[in-house]
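Of the protein chains in this complex, one is absent; all others appear in place.
Coming up: chain A.
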């Protein structure tokens, strides 16, 4: 059953339209991640769910109740801010107890709940400290603790890990995933980091310029991106795009021409064969991790520009006559900048898009 429902939600600031009609639904216990480049409206959308931004039009419901115009506190949601937003003049205990005090809970119940949250987050030793005496990771835990104690219907996270260093970030990412599993709570998480999106989400909502580009599980988004934007956004390094032209189709396969193809052309069995005709241009998408520099049947002839040694793997930046192609190669291939090289790919891993960007 739908637990969180966004129905044609729009947001305008004066003349400026920020959210242009968004439909999203999430079921109870689901972990939904909003992802997109900065300015896509993902934080605004989250703040609208929280009630911190007014909804210009559309309907928002939580647990079957219309909360479009409800006060933030009455929505029974809690939010972890990007800045943590801890009350600097209050101890960790008081920070976590603040919402409970506002709800006028009895003192022993407040103590019990704060102690429970502190135990889960392993911050029991910090309860008497002020936020300024905490490290970034500890502040993050307190901010999460503050949202746990209120036992909300939905947890909202606004880029909670973006202020942490890389190691702490991956550690907290695992903890948030564990927290989700242990609490079984519904969570909505905003990030611009596709790694966080891929690892945490049950479902990902990819947003661009106030519109939903695609909604799906991480695997769906990776395997079947709806367009070049999603294809480029999900996966790291970014997918390579080459513009090729169709020279022939026969109902189940099509032949593409590009100057970098080893034979000048490639014939490929693909469902797109019925949707294009000879003379059409198509965008070919190749993921860096699918390209193989030691392939027995290479597809691309390239010249190496630059190589980055990542230890266990090497990231190669090569070029065709017209485009740059990134390849993630295992180990350390013996290729030097300026050398000619080849790369092959399993044909099942080739993505095709229209010139406008829609998946074929």
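Definition applied: a residue touches a chain if its C-beta (ideal position, glycine included) is under 8 Å from a C-beta of that chain, and two chains touch if they have at least 3 such contacts; residues count from 1.
By our rule, contacts and distances are computed from a predicted model.
K.L.:
According to UniProt, what is the chain that's been left out of this complex called? Choose from "Sigma-70 family RNA polymerase sigma factor", "Methionine biosynthesis protein MetW", "Carbohydrate ABC transporter permease" or "Succinate dehydrogenase flavoprotein subunit".
P.N.:
"Carbohydrate ABC transporter permease"
K.L.:
From the listed residues A:134, A:148 or A:273, report the one that touches the chain absent from this view.
P.N.:
A:134
K.L.:
Using the definition of touch stated at the top, determine which of A:4, A:79, A:254 or A:302 touches the missing chain.
P.N.:
For the chain that is not drawn, the touching residue is A:79.
K.L.:
If the missing chain were put back, which residues of chain A would it touch?
P.N.:
The list for chain A reads 50-52, 72-73, 77-79, 81, 83-89, 98-99, 102-103, 130-134, 136, 139, 146, 150, 163.
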